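Heads up, the thing below is written out as structure tokens.
Heads up, one of the protein chains got dropped from this complex, but the rest are sitting where they should.
For chain A:
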Amino acid sequence: MNNFAVLSKKEFDQMIRELKIIWLPVVFMLLGLMQPISMYYLPVILEKLGGVEGILIDPTMARPDGSEVLASTLGSQFDQLGIIILVVAAMSVIQAEKVNGMLAFILTRPVSISSYIGSKIMTHYFLAIFSIAIGYAVSYGYTAYLFTSVPIPQAILAFVLYCIWLLFLITLVTMLSTFFNSPAFIALVGIVVLLLCRMTAGLHPLIGALNPAGVSLRATSVLATGSMGDWWEVNIIATLLIILGMALIIHYWIAKKKF
């Protein structure tokens, strides 16, 4: 437990020195801004570009509800560009130390593999939550200002659900980072897997319930419709089990010294 704290502190120090703790939240702040602003100006943009001929846009029709805007911040910004950025930010979480020998070196000390993996996942998960929370808060504020405000309990519930999906994302990237030595390859595989999950989640209710990305969809639906949908318990449990499974695979992989 003590070593877990030492390793986690080191990770945080590193994030501060490398300024990751600043640029990642800033990126998500911008992503969070983009959705309400672009949706607010969409009618204007369309009008300017389309001119007066052709389709006529009724400004009162085009203005969506605040909850829809916030839902699309999660669904269209964070779940697309956001995923790519998070994967790139976390891709060398273990790979870098594997390649430069620090991993093996650290393990010659009385450090348990669990505290090593735990510190890695925990700190990067924390960074992801922190960044997304800032982006989400900015988005929430702008949505309330430009559109209508979303009830806070609903916004928080959606965020909590989204954090489960984030934990899956971070654990997956950590696992890939343990397997492969090339950061580019880790990022590629990670992004493809996550986007595939995201795309298949809405296809069938059963697939959705077993798919970690289903949790992300539920977060958006909490915002848009106020309901988490059927089988949400199954979905959350399945996701947590998948995360646990991946953590065990990482542990096995390092214990067998396959890195």
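The rule is simple: a contact is a pair of C-beta atoms (placed from the backbone, for glycine too) under 8 Å apart; a residue touches a chain by one contact, two chains touch by 3 or more; residues count from 1.
Here is the rule we use: contacts and distances are computed from a predicted model.
According to its UniProt record, the chain left out of view corresponds to "ABC transporter ATP-binding protein" among "L-lactate dehydrogenase complex protein LldE", "Error-prone DNA polymerase", "ABC transporter ATP-binding protein" or "High-affinity zinc uptake system protein ZnuA". In the complete assembly, the contact with the undisplayed chain comes from A:Val111, out of A:Leu81, A:Val111 or A:Leu157. Listed by residue number, the positions of chain A touching the unshown chain are 2-3, 6-7, 10, 13-14, 17-18, 100-102, 104-111, 256-257.
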